[in-house]
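Submitted below is the structure of interest, expressed as structure tokens.
Of the protein chains in this complex, all but one are displayed in their positions.
Each chain gets a letter, A and B, in the order it is written, and its residues are counted from 1.
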Amino acid sequence: MNWITGTLGSSIGKKLMMAITGFSFCGFLAAHLAGNLTIYGGKEAFNGYAAHLHALGPLLTVAELGLLTFALVHVITGLTLFLGNLKARPVRYAVNKSAGGRTVGSATMPYTGVILLAFIIFHLMNFHFVDKTDTTIFNIVANAFSNTGYVLVYIVAMVAAAIHVSHGFWSAFQTVGANHPKYMPLFRTVSIAFAVVVGIGFGFLPIYIFLLA
Amino acid sequence: MTKTINLTLKVWRQKGSKDKGRFDTYHAENISTDMSFLEMLDVVNDQLTIDGKEPIAFDHDCREGICGMCGCVVNGRAHGAEKGTTLCQLHMRHFNNGDTIAIEPFRAMAFKVIKDLAVDRSALDKIIQAGGYVSVNTGGAQDANAILVPQEVADLAMDAAQCIGCGACVASCPNASAMLFTSAKVSQLALLPQGKPEAAKRALNMVRTMDELGFGNCTNETECEAECPKEISITNIARLNREYLKAGFFSRSM
Partner (left out) sequence: MSQLAQRQAFATFKTHYGVAHPQPVQKGNTMALDAKIPGGPIAEKWDRHRFELKLVNPANKRKFTVIVVGTGLAGGSASATLAELGYNVKTFCIQDSPRRAHSIAAQGGINAAKNYPNDGDSIWRLFYDTVKGGDFRAREANVYRLAQVSNDIIDQCVAQGIPFARDYGGLLDNRSFGGAQVSRTFYARGQTGQQLLLGAYSALMRQVAAGKVQMFPRREMLDVVLVDGHAKGIVVRNMINGQMERHAADAVVLCTGGYGNVFFLSTNAMASNVTAAFRAYKKGAFFANPCFTQIHPTCIPVHGTFQSKLTLMSESLRNDGRVWVPKKPGDTRKPDQIPESERDYYLENKYPSFGNLVPRDVASRNAKEQCDMGKGVGETGQAVYLDFADAISRDGRDVIAKKYGNLFQMYEKITADDPYETPMMIYPAIHYTMGGLWVDYNLMSTVPGLFVLGEANFSDHGANRLGASALMQGLADGYFVLPYTIGGYLAGTAKANVTTGHKAFEESEKQVTGRIDRLMSINGKRTVDDFHKTLGRIMWEYCGMARNNEGLAMARGMIQELRAEFWENVRVPGTAADFNQSLERAGRVADFLEFGELMIIDALARQESCGGHFNEKFETEEHEALRDDDNFCHAAAWEHTGDGQEPEFHKEPLVFENVKLTQRSYK
């Protein structure tokens, strides 16, 4: 096992783990968003989607456990990298300016990451770990988003997600070594496009429900 | 034609690696805009010497942008704000009369301050020692034209090989990572047929050593590329990632 921990434990190995888990989350986000869009089809469509999902049974549990593992890897590795990076520059600069390389996304990764982590816990408490015996998922959602506070929290979180993804997506390509002059500009554009889709796609839902109510 | 300007300098002064350090303020007057940044510091140091004070210590040597010895952070930018420029090639015509300039050493855990603006960059040598070479002894090399190298490959290798080892990538990286430096050497040698036999071992050992020396992790902020005086591209970092992962998972090197 030594070579595995050796390879994955290095700075590049850690980044690889961030990239692979990050890629998975991008896939998850896309699927989640696709599912969520059924809400625009109305109550039945959305509940139907939920029922469909639950019908997967153990498969769903496996997926959930997988996501949880990936999340733990992403968070713990991210935290390790963050602390390592802090340690790598014990005395900070008095004046610090960007040379134009950083983006809002890249500069805020740890912070948008923390917001997302907090949000995911909040989100799961609200919609996942709730008693669904007497109600439908649509009602829970509709109920939650009638509250302005909830809507705001969600919008902030989705902006954070968009920012996080805007760097994470192309960065994952770079980390696995997929940087080619012909394709890199495309990855970077897709990265921004995907961020916008995630931000607006998820972010508009609470507003839509709020307006509907 | 020669214009002169007056400047206020806030310069980091630190007696040695154990001293805490502080900023001191100096006035640089009648600075010709044709001067280089280091010549401006020479003028300030001359005045300090005459006034019986200790001049500002800073590293420099060739003053034509190739030796990689000079470098400080000027107003938050490694080697100053001009693109593709070392500090010795930064000219005062890029500053305005009355400007205040903050001058700090390159800061990283792996670069200890020796004195004032001079830092110890021997960590970069250690990374090269870990494998930044082709293991050929002198003598016995075959004819130079025996192996063809496509022009494009030679050009790409040369792009990477231009690194002057100044450490600006580390200084400008928000994480003080040395990935651009390391990747430049790994790329140069991974691209050329002469470097291929040792490519796997080289990538593994150089990255391992880089990590051990206390540099930060690359998070693809691309500040290094933007600040590199030789404009070395982060495609080299991608190549290093590739080489490293390939070596880590598929080669027989440990």
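Basically, a contact is a pair of C-beta atoms (placed from the backbone, for glycine too) under 8 Å apart; a residue touches a chain by one contact, two chains touch by 3 or more.
Model, not experiment: these values are computed from the prediction.
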| item | value |
| --- | --- |
| Chains still shown that are in contact with the chain withheld from the display | B |
| Hidden-chain contact residue, picked from the options B:Ile101, B:Ala130 or B:Ala247 | B:Ala130 |
| Residues from chain B at the interface with the omitted partner, ascending | 1-2, 16, 32, 34-36, 38-39, 42-43, 46, 48-50, 52-55, 57, 59-69, 82, 84-85, 89, 91, 93, 114-115, 118, 120-122, 124-125, 128-130, 132-139, 141-145, 147-151, 154-155, 157-158, 161-162, 164-165, 188-189, 192, 194-195 |
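The criterion applied here is as follows: only the chains that are shown with their structure count from here on.
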| item | value |
| --- | --- |
| Intercentroid distance (Cα basis), chain B paired with chain A, Å | 35 |
| Chain A residues touching chain B - in the complex, by the definition given at the top | 2-3, 6-8, 10-16, 81, 84-85, 87-102, 106-107, 109, 167, 170-171, 174-179, 181, 184 |
| Parts of chain B lying in touch with chain A, wherever the complex brings them together | 10, 12, 21, 23, 73, 75-78, 81, 102, 104, 107-110, 172, 174-177, 179, 207-208, 210-211, 214-227, 234-235, 237-245, 248-249, 254 |
